[in-house]
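Of the protein chains in this complex, one is absent; all others appear in place.
Moving on to chain A:
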Amino acid sequence: MSDTVIKDDEVDIVIAALRSDLTSFMEDWRIIFSRFHLIIVKDPDLSEDLKIPDGFNHDVYTKSDIDQCVGSASTSVLFSGYSCRYFGYLMSRKKYIVSIDDDCVPAKDNKGHLVDVVAQHIWNLRAPATPFFFNTLYDPYCAGADFVRGYPFSLRNGVTCALSCGLWLNLADLDAPTQALKPEMRNSRYVDAVLTVPARTMMPLSGINVAFEREVIGPALFPGLRLGGEGKLRWETIEDLFSGMCAKVVCDHLGLGVKSGLPYVWRKESGDAVESLKKEWEGVKLMEEVVPFFQTVRLLRSAVTAEDCVLEIAKMVKEQLGPSDRVFTRAADAMVEWIKLWKAVASASTSAA
């Protein structure tokens, strides 16, 4: 990983600003972020002006920018709260996007070194993924590791990795009931591994610390499922989980890989799990339907792009999940709207900023 050479103009760092004062966040990340271009999207529901320290190459998008691009009706439906980051994905022209929640700071690894979250994500995306057979020594491409005995040679080329999902020390991405039951629990276990999530295996894709190859999988990371009581804490959302499962299905269908594991970020304390529990109960209930749905989705062979796949899934969501809850019908409509936007706005060719 240490020999990963990242060209500065290959990466956009997309930050959803749910709090107005980004000073300490940006200072904490300065050493890692400052060489890259940043896209900061202000939550349209946030009224205060953003405070951003000097010395960053960045663009800021606010409610008026979003309104201008998509129309104010769509703004509130698609891009409020955590979902405002997707507008950043739409605006980006870079090959890779790295997106971190604004309540996270750099973590330290087992040796006490600061984790370069961008370098690790880009390494994950650059090295092949191996979704068709599990390697018991995890990532076979990193230094000091390889494929183990019994791993078929024809599968050792791997496939393109489209999505890299990192993890969190301190406040892990647990749901509200779990955190409320174990209020003292903090994640202190640094697991030194990256692994490919096998094909046809579903997982909860947390949006807190992700990176992806924009042109390849961007259309499948969308603002879709908005809870009735969706709030400004991760406990009060499942939009990333819904979109993430869709993205995994798309990756499986298109023969792309998804990795999970390193890098870690340090997630700071915020919110009250018990309070969020009152709102998040809806999300917990919906996951019971969402997961079996995605586990059985099979896409047509004719769907050869991420856009095609998402549109097909949107149809299925409407038909199969819509009848049980209107939230799914709205999600399906949002997915269709998103693809329209993506085709109109985002699918310009990759060019240096």
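Definition applied: a residue touches a chain if its C-beta (ideal position, glycine included) is under 8 Å from a C-beta of that chain, and two chains touch if they have at least 3 such contacts; residues count from 1.
The definition used in the following text is that contacts and distances are computed from a predicted model.
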Missing subunit (named according to UniProt) among the choices "Ubiquinone biosynthesis O-methyltransferase, mitochondrial", "Protein SEC13 homolog", "Sodium/potassium-transporting ATPase subunit beta" or "UDP-arabinopyranose mutase": "UDP-arabinopyranose mutase"
Residue of A:60, A:291 or A:346 touching the missing chain in the full complex: A:291
Touching residue (missing chain; options A:24, A:72, A:136 or A:324): A:136
Those residues of chain A which, in the complete complex, touch the missing chain: 110, 133-138, 144-155, 165, 167, 172-175, 178, 182, 185, 187-193, 197-206, 234-235, 238, 241, 260, 284, 287-288, 291
